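Here the structure comes first, spelled out in structure tokens, and everything after it is commentary.
With one protein chain held back, the other chains of the complex are shown just where they sit.
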Amino acid sequence: MSLPRTEETAQALRRSVARQFGRSLHIRTLDTGSCAACEQEIRLLAAPHYDLHRLGFFFTPAPRHADLLMATGPMIRAFDIAARKTYEAMPGPKLVVATGACALGGVYQPDAFTHGSVGDTLPVDVWIPGCPPSPLALLQGLLVAVDRLAEKVRDLTFIQEGGPR
Amino acid sequence: MPLWFLRGLRRGVVTTRYPGQPDASAAQLPTPPAFRPAALTRDLADRLAAICPSWALTRNGDVLFFDAGACTACGRCREAAPGAVTASGEFELAATDPAHLVKRIPLLGEGGS
Amino acid sequence: MTAVGPDLACGRPGLPRLLSQLGYDARAGAGPVVTVSVAAADLEAAVRRLAAHEGARLADFFASGGNPAIDGDPVVLRLVWGLDCDRRYLVTESAIEGERYPALSDIAPAAFAEECEIFEQFGIRPAGGKPLNRVVLPPHAGPDFPRLGRPPAQEPAEVHAQHVVGGHAFEFPFGPVRQVGVESLYYGLVTSGEEVVDLYLFTWHKHRGVEWRLRGRTPREALFHVERTEGLGAVGAAWAFAAAAEAALEAAPPAPAMRARAIALELERLYNHAAATAALCQSTGLTVGQAAAEIALERLLRLNAAAFGHRYLFGVVDIGGARRGPDTAALRRGLPGAYGELRHAADALLATNSFVDRLEATGILTREAARRLGLVGPVARAAGVATDVRADHPAEPYSSRPPAVATGQSGDVLARFRVMLAEAAESVRLIGELLEAGAGPGGADLPESVTGRSDRSGLGWAESSRGEALAWVALDGSGRITRARLRPASVRNWRGFDDACRSQNVFTDIPIIEASFWLTVAGTSR
Partner (left out) sequence: MTSLPLMYGAAAAWGVAALLALTGGASRPGIRACCVLSGIGGAAALAGGVSTLLSGDSRVVTAGGSVVVGTLQLQATSLAGVFAALLGLVAVATAAFVPRYHQPGRGTALYLAVYNLALLASLAVLAAGGVVTFLVAWGTMSLLGYLLILRHPQRDEAAAGAFWFAALSETGFVLIIAAFVILAARTHTMQLDLIAARAHLVTPGWRDTAYLLALTGFGFKAGLVPLHVWLPEAHPVAPADGSAFLSGLVVKLGVYGIALFAFRLLPEGPAWRGILTMAAGAVTAAIGILYALNERDIKRFLAFSTIENVGIIVIAFGAAMTFWAYGNRLLWAFLLLAGLYHVANHGSYKSLLFLEAGVVEHAAGSRDMDRLGGLTRPMPRASVITFIGTLGIAALPPLNGFVSEWLIFQGLFQGFRTGSHLVAILIMLAAATLGLTGGLAIYAFVRGYGIPFLGMPRTRRAAAASEAGQPVAGPALLAVACVALAVGAPVVLAVLSRAMRTVTGVALRPVLLPGNLTVIPAHTNFSGFSPTYLAVFLLAVTAVPALIYLAGRPRAGSLTVPVWDGGMVAFRPRMQYSAMTFSAPTRVTFDALYRPAVSVRRASDDPAGRSGPVHYESQAAPVFGKNLYRPVIRAVEWLADFVQPIQSGDVNLYLFYVFAAVLIAYLLGAL
């Protein structure tokens, strides 16, 4: 069921990064109230084990240089201004990646404290589930972000015949 | 610095081949549940929906809706109904549309469980 | 690095005399938690006596009650004192009528941040009218904003201290959106252009009202949120909370489950110290060291996943036991290698002068300041305050195998780093012993209802990687939470941060100091 991941597809992804963002997609992260676990996983993306630079991704502290915004947390209302400013500070074309269950509306319900998810404040392009999403999941999410073709979740059914393994 | 250089050489490469090749460590990650419609009944579905701490499960008629995005893979549903719920082993879940993350699970189980 | 055993020589008289001074009969065999109710009138005197006592440490200070629905419902102030040499916690309860109570922070400075939080959440403020700081609720929180108690009568503007910088200095703004992959936090860095004159810290950007959310849930449901208040301290917080709930429910977890918790806790300590090491390297610009530490960190996280099925050990702790047991084989296999990575990285780091020099004499925190502000964990230990819940308030499995408490003297970043490394080694030893003793999932069966019991509250604690984590839970008859107080170590240690930053540092030191504290904003703002 899962898409065959071969060197070719990986090459295709790199090409698409190159095509859209000149071989360098710069990522700015935005913590809108996460529990700090998502942040740790994102930091590990740059660690030797995952080394996202090999795929043409880079972290940048300045939203001015960022093409992609990784938002974690349930978007706390007290953070609206900062979130808006950060998004507006980014040049187009820009992508927003909602990262982690909080950002996808998993952990918090909308209330006086939080919006409950990133979706209704920022125009999200890619949704990465997980609590927290492992660096592998994050990598896949980033690849989805730069390459809309890598669309496999549609095929997943989460139905397992044949009982428990 | 030479010390670090030598360390690096001795350490060798640890970088994953993903996405070129699958990564072994993925096997141990917590993953969202997969359901056996045959073992799912309405009231089991309701129990699971009540157990789920992150509102990932909702029952509508004979369909159990599962929001893989809201799921934290905490495993509570799996523990509650080992027969009906298993780990899916899926971790590549990123989607460009939240609708793609919501799944319809038909309830095919007979009677109460 | 001196190892101090659990028996600390602290000031006499010990518990009995102290308690009798508070009008409590010590002969009525006191358990690990002693609860004394103090009349509002006597509160100040009692705090004075306790604060003066060498053996008493103000561990936490929080309020409950003050339900706006019930009018005249008094706010109950609870002060939690660690009587560390007597292996006990002392909780004083005082019901406060009206909107004022004695200014405790003048007697016990450690109470200040809590005074501020209590004002924001319950609307009562200390007498004397000293200005408070905004710690939890955001500036836009009006009277109808959800609170644990009644909203304050005064406008925040007339209560909170104004941040005005005068003379030949200016406020260098930093945040809330900071470097990549760090939490949102605002620093107002008051600098004269060179040295750090003062530091304003805003943490309310991340307040999610967790304690407010927990009300009306069963402890089991609540645990889900407790783990997610501070993801990098999940086990510690969950353990403290579970212990509190168990005390309230009078449930005793089985020993293997406790050992499973302990193993998870030590694993959490390991990966946190590895992460702190990586952060230290990043802040000092030593990329090679950062890479080495991150390899160790990643391997430890993978070990967590292999052992407990979650990289950050969520879902290990359960009320009355442990939901998951460790995969013993995987642990035995993986731990030496993963820890070896950390140790080698650490050895190489300590052999790199450019790194050590940067840490030495940076961000000094005096023993006096650490005690005064009631700091905990490696930060306090590095300053020479040998406080470790595992040794001072041991519960199984630690009571049978007490850990050696590593302390430092200089209280600078280097001391913190060394303490962390020593603790990591100790954790590995403990994990080995615990595995020998055998650990597994399992839990005590919890009572369906607790209606019968008079006291349905309990205090719980655990030594998380950042230090003492406390939790206090009160249940209603149906076993649902009426008030839950979560106090991760971050809540305490941030208040030492600006002290450390102000001590003759230039402002490029601040990232280093922050890394060495290794706190989370999520934990402190909850």
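Every chain is named by a letter (A, B and C) in the order it is written, and numbering of its residues begins at 1.
The rule is simple: a contact is a pair of C-beta atoms (placed from the backbone, for glycine too) under 8 Å apart; a residue touches a chain by one contact, two chains touch by 3 or more.
Bear in mind the structure is a predicted one, so any value in this text is a computation, not a measurement.
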Contacts of the unshown chain among the visible ones are A, C
Who touches the missing chain here, C:D84, C:D106 or C:E230?
C:D106
Looking at C:V177, C:L359 or C:I512, which makes contact with the chain not pictured?
C:V177
Looking at the whole complex, which of C:G98, C:G142 or C:G166 touches the chain that is not displayed?
C:G166
Considering the complete complex, of C:G129, C:P143 or C:G193, the missing chain is touched by C:G193
In the full complex, subunit C touches the hidden chain through residues 105-106, 109, 111-113, 130-133, 139, 161-178, 186, 190-194, 197-201, 372-373, 495, 498-499, 502
Residue by residue, what part of subunit A touches the chain that was omitted?
62-64, 81-83, 85-86, 88-89, 91-92
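In this text, only the chains that are shown with their structure count from here on.
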Compared with subunit B, which chain's mean CA position is the farthest off?
C
Quick check: more C-beta contact pairs at B-C or at A-B?
A-B
Using mean CA coordinates as chain centres, what's the subunit B-subunit C distance in Å?
32
Touching two or more other chains - residues of subunit B:
14, 25, 29-30, 54, 72, 74
Per-residue overlap in subunit C, given as positions that touch at least 2 other chains
224-225, 291, 295, 298, 311, 314
Within their complex, state which residues of subunit C touch subunit A.
138-140, 145-146, 176-184, 204-209, 212, 224-225, 228-232, 234, 275, 278, 291, 294-295, 297-298, 301, 311-312, 314, 520-523
If you look only at subunit A, which of its residues touch subunit B in the complex?
2, 5-7, 9-10, 13, 48-51, 54, 101, 104-107, 109, 119, 124-131, 134, 136-137, 139-141, 143-145, 148, 151-154, 156-161, 163-165
Can you list the residues on subunit A that touch subunit C in the complex?
27-44, 46-50, 59-61, 63, 73-74, 76-79, 82, 85-86, 102, 107-108, 111-114, 131-132, 134
